[in-house]
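The structure under discussion appears below in the form of structure tokens.
Left out: one protein chain. Kept in place: all the others.
Here is chain A:
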Amino acid sequence: MSGSAPARRSRRTEILENRPVNLDGFVEEWPEVGMVAMDSPYDPTPSVRVEGGVIVEMDGRERADFDFLDQFIADHAIDVTATEKAMALDPVEIAHLLVDPKVSRREVLDVSRGLTPAALLEVVKTMNVVEMMMALQKMRARRTPANQAHSTSARDNPVQVAADAAEGALRGFRELETTLGVVRYAPLVAIALQVGAQAAVPGALTQCALEEATELELGMRGITAYAETISVYGTESVFCDGDDTPWSKTFLASAYASRGIKMRFTSGTGSEVQMGNAEGRSMLYLEIRCILVTRGAGVQGLQNGSISCIGVPGAVPAGIRAVLAENLIASTVGLECASGNDQSFSHSDMRRTARLLPQLLPGTDFICSGYSAVPNYDNMFAGSNLDSEDYDDWNVIQRDLQVDGALRHVGEAEILAARSRAARALQGVFAHLDLPPITDREIEAVTYAHGSKELPLRDVLEDLKGAQSVMDRGITGLDIVRGLDAAGFPDMAESFLGVLRHRVSGDLLHTAAILTPELETLSAVNDANDYAGPGSGYRPTGARWEQMKRLRHVVSARNPEEEVG
């Protein structure tokens, strides 16, 4: 730190001082309280000892002293038959396996299933961000990258949520997530998201982020299609503060699967510091414990990459490197990774792009685990690193680098048609279900609106009564299907029924599953990442690359006066 500012300041300092990046918060490291990204003198040293088929010592701690995370990880996450062999390898050697394209993903998984949390930490500590990106390119579960959007409204306006969901699916998102300002609005907004998701390009899966038990109930009724807000934490005390344990969360995971519903856990660096008890460990060490709890619970995937705590790793040295490392480790232990790039963390456009590239360039299962499909003020997840104003930038970056960020440019006429159709379908479904009416004026407004400020106000009291009645009357996804058909949208009814039908097969329960617009399941089972170096793996080509070449303004090379769209 420099001393006090001189009386006369240079013009250059003034200019730098006023740059957006200086509105961001930065702090020095304080390892004793866990304010350190991934390199703390207080993190344990890797070790393992197996006796009689049971791990009796892990990372320097005897079994009698295990906290509940240690015990859960030792008994459920680590393969006892593989651990001693894997732990005998040098961390640098394991990092080489990760980076070397000639070593297959499967070979890495055979090693990683035996590694303890401290060992995984030592491995990524030897890697710089480019090496981590190389490794992530190979280790992500699904061959084809995808993306997830937030579709929320500052006024919990269901009409807006439906229109933005339709536009989001049209632009390429395969998962759409909403949440609420007023939680009691949830049933109406979840219905709106589901209806909007079918309006233009079908098959995007939807979720409504709520308290665990409520989220499960909406899922069981078939109003939502997957769940993600199932938080796990890296210390015992914070886990308990979150009112859960690895065992309650494991039971919850099986509950979702028992209803054929896709789900993933959520965790991220910084949550334990933010919740006040990091036990003096680094953020990444604690996050690795969360990743292994997820695997131990038998959950197919994890949303991580700091998520709602991104301000914490974002403020310390190497914090964004640690965020990449947590995505990499989730992939390295075989989980689907919805890799963050959601909650906003910086005022600097340059910095938020730099934070995005490590996931966008190698590709992940969901590059954003929520890209805000609405303006910042409408984002009820406290803003996102990317939002609806960034669509064109995203599409240009994809085209510049020929990297598939899973989105595409769509012409305005098509977008207007999709938004209007979603709102009209929701109007019909609400009428069918005897819910508060949606007026033609609202439909007209939402078709052309950017955000909730441009929409007519709804009667919130009536909406909340309607929301309650959805729960009281036991309305299910099938009632929405019937409503869509009755309202004159048989194709949307058909595609939503198609989404619900997938519960019967359980295909979507597998790692990194999404539905294609043709309602076919694509997961790590039938679309396994096969990257093996230059010339292999997923590369945007053919029709997809032609789609990516389109932007808002592209001129004809032969006739610069002509826009080719």
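As a working rule, a residue touches a chain if its C-beta (ideal position, glycine included) is under 8 Å from a C-beta of that chain, and two chains touch if they have at least 3 such contacts; residues count from 1.
The criterion applied here is as follows: contacts and distances are computed from a predicted model.
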Practice task
Refer to UniProt and select, among "BMP family ABC transporter substrate-binding protein", "Glycerol dehydrogenase", "Cytochrome-c3 hydrogenase" or "Ring-1,2-phenylacetyl-CoA epoxidase subunit PaaC", the name of the complex member that is left out.
Solution key: "Glycerol dehydrogenase"
Fill in the blank from the handout: Touch with the missing chain holds, among A:N18, A:T45 or A:S258, for A:S258
Completion exercise
Among listed residues A:G203, A:G334, A:G405 or A:P540, the absent chain is touched only by A:G334
Problem - Given A:H76, A:H96, A:R351 or A:R539, the one touching the chain that is not displayed - result: A:H76
Completion exercise
Absent-chain interface residues of chain A come out as 67-68, 71-72, 75-77, 79, 106, 109, 212-213, 216-217, 220-222, 236, 239-240, 243-245, 247-248, 250-260, 295-300, 334, 476-478, 481-482, 485, 490, 493-494, 497, 500-507, 509-511, 520-521, 523-526
